[in-house]
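Each remark here refers to the structure printed beneath this line.
A protein chain is absent from this complex, but the other protein chains hold their places.
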Amino acid sequence: MWWPRPGGRWGDVADFLMPSLGADMDEGTILEWLVKPGDVVHRGDVVAVVDTSKAAVDVECFTDGTVEKILLPVGEKVPVGTPLAIIGDGAPEPPQAVTKPEPATKPQPLASPPVRTFAKQAGVDLAAVHGTGRGGAITRADVEQVLAPRARRPEPAGVRVSPYAKRLAGELGVDLATLPGPVLHARDVHAAARQPVQAQRPQAERPQAEQSMRQTIAALMSRSKREIPHYYLSITIDLQTALEWLHEYNRGVGVQDRVVPTALLIKATALAAAKVPALNGHWVGGAFRPGDGVRLGLAVSLRGGGLLVPTLADPGALALNEVMRTLSDVVARARTGRLRSSELAPATLTVTNLGDLGAESVQGVIYPPQVALVGFGAISKRPWAVGDLLGVRPLVTATLAADHRASDGAIGARFLDALDKLLQRPEGLR
Amino acid sequence: MTITYREALREALREALTEDERVFLMGEDVGAYGGCFGVSLGLLEEFGPERIRDTPLSESAFVGAGIGAALGGMRPIVEIMTVNFSLLALDQIINNAATLRHMSGGQLGVPLVIRMTTGAGRQLAAQHSHSLEGWYAHIPGLRIIAPATIEDARGMLWTALEDPDPVLLFEHGSLYNVPGELAADAAAVDIDRAAIRRAGGDVTLVGYGGTLRTALTAADELAADGVEAEVVDLRTLRPLDEDTVLDSVRRTHRLVIVDEGWRTGSLSAEIAARAAEAALYELDAPIERVCTAEVPIPYAKQLEDAALPQAADVVAAARRAVG
Partner (left out) sequence: MTTKHREDLLRQMIRIRRFEERCVELYSSTKIRGFMHLYIGEEAVAAGVLGALGPSDAVVSTYREHGHALARGISMEAVLAEMYGRTNGCSRGRGGSMHLFDAGRRFYGGNAIVGGGLPLAVGLALASAMRGEPVVTACLFGDGAVAEGEFHECLNLAALWRLPVLFCCENNLYAMGTALARAQAETDLALRASSYGMPSWPVDGMDPLAVAAATERAVESIRGGSGPCFLELRTYRFRAHSMYDAERYRDRAEVERWKDRDPIPRLAALMREDGELTDAELETIESEVGDELTAAIAAAEAGPFEPVSDLTRFVYAEHAS
């Protein structure tokens, strides 16, 4: 950029520059010259009248000398700092003197500061951009036009997704395009991630929804089987001691406080998961992230078909009667579709109990991003070796489906062993 | 022991006057009258007219004199009767108290505490019902605090007096008579952090000062309906403890802000903006705001009630958020 000589002085000659007459003055116009070449001036003399666009102001010079040349005619607007006249010692004008004012800044293409910043970041020279904005101003779109034209991805129409739901869908591998609108929340994503059969909404009204839900489940379970190298272990557990203890326990409490064996299995599972934390958590971004406490997903079968998987926060920390109360509460509310958001929070481990339906064991499919699923079959009396004798005992087959990326078989075996030991000492589950 | 919010404030004043001889109280009717709201009752008799100074009705002069006295080495507590009258001292608060440290390149500090009553709800009509604390919270150089509990009423003043910068302490007019339990050894509390006054996982309700009670009442109602609300008391409006608010949002994924200021350009707008800036991908529902209707506060009770954030409004907003 062109600028007058520093300080406006050169040898015995000083440029008289367009002064800045106020904080907001960037340019000015000479309205009148009060001196002419040959006039002797002193520091502080008023030499011209300048229009600042706010007012006509007398301006003074800051040197003693003789006016050698008037550089700027009356009426021309120039930036602050432009030489207006040369004041010298009266000698002839030196050849180097500036003879013609130039604009202090070259005209710049019209563009707003954000567009300038954008262009700068994108490495686009604004001088090369054709402006289509008001008064030929360059808009952001004009800059984008210069950049490699990119097909814009169409916005999904109709359905609105909460930001949190969008994030969760990414984490849980749920394809939002398959879910019905008009608004999707986190609970919809959780439901899609864990519900094999959609049962909250009447089938007749939502055949399409169910259809798409089915597809979502298909996608999720396919992803599980495609991505998760499952390994399976099982153990048969003698529940004689546990059930006898439970019988005694129930004799000591009122009907409404009685506890069913499932509560015992849930609490034992939660405690075992706490002892073997490598199975409790999520596989995210290529690494195992242990759960912050045990949040147990509980598969609840629904009367109208299908199932829900509400989350129980840390049942291992609850007293057995509280586990029971939570269990009946959650089951009841799951079946009336009134689960709380906390109960739809992501679980760290899921338990499925298909014993009610008579199945002897479950070889489950893990819900991503969890790394294990614990299954219980029916509790049934079967022949069982006790010591060296054959007895008839209530047995249950507990299975573990686990993610081989996150753990090895020995870990899984330790988990099942821990589960067995917990159930052999039921008083510890109180 | 059980004491009122008013008594807790008075205890705090008494302690400050006893512990630090640089401390004095100055304002309209703080002495002979005992304070417009009775906060300083009895202090004139106890500490004398040098330290409990009744001023003329000259808000700009006595607030500015508080600033000058702070520059001169004292630790003044200036009482402005109500926030509405603080507008007469706005020049001093904003042009002087908030700027002197910066304008002087860090040479000067203004260790001053300005107390004032804020808020509506007592049928005092448009000129005695403002909630302008959010407005003051706009100003860098000031610290804005709003004790909502007995413990904070007792404990915030001393910490504010120890602050090397000007602190504005807002007392909601509806709280003075509220009784509460205070430990016999209650002492100074921090004035940096927001507090979780009730834990819950379904929705975050943010309130402060007078709206904390509104939020807590709403949380009780929601709980009866199976919705567990977490209630955050901001306590300090500037600088905002953004972390506590946003951590709660990260747990509940839903945010309802209760603010007795008007919605437009309000503290609630600030909190909502910060949640959107820093926790957008935690939000599972649009942010809800329960603010005062955009109208000067009317006198008639049913109109005033309708203008102000009520627990029922908060419950409705929380239900919308929870879905």
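Things worth noting here:
Chains: A and B, in written order; residue numbering restarts at 1 for each.
Following the convention adopted for this analysis, a residue touches a chain if its C-beta (ideal position, glycine included) is under 8 Å from a C-beta of that chain, and two chains touch if they have at least 3 such contacts.
If you're wondering where the values come from, they're calculated on a predicted model, not measured in any experiment.
Every shown chain touched by the omitted chain in the complete complex is listed here: A, B. When you scan B:His102, B:Arg122 or B:Lys301 for touch with the missing chain, the hit is B:His102. Contact with the chain that does not appear here is found for just one residue of B:Thr18, B:Ser60, B:Gln127 or B:Asn177, B:Ser60.
Note that of B:Asp165, B:Glu221 or B:Glu242, the residue touching the chain absent from this view is B:Asp165. Taking the whole complex into account, subunit B touches the unshown chain at residues 24, 50, 55-56, 58, 60-74, 76, 91-92, 95-96, 100-109, 140-141, 143, 163-165.
One chain is missing from the display, and on subunit A it is touched by residues 7-8, 17, 19-23, 44, 52, 55-60, 62, 80-81.
One rule holds in what follows: only the chains that are shown with their structure count from here on.
For the pair subunit A and subunit B, the distance between C-alpha centroids works out to 33 Å.
Every residue of subunit B that touches subunit A in the complex is listed here, in rising order: 201-202, 226-228, 252-253, 280-285, 322-323.
Interface of subunit A with subunit B (complex): residues 162-167, 185-187, 338, 340-342, 345.
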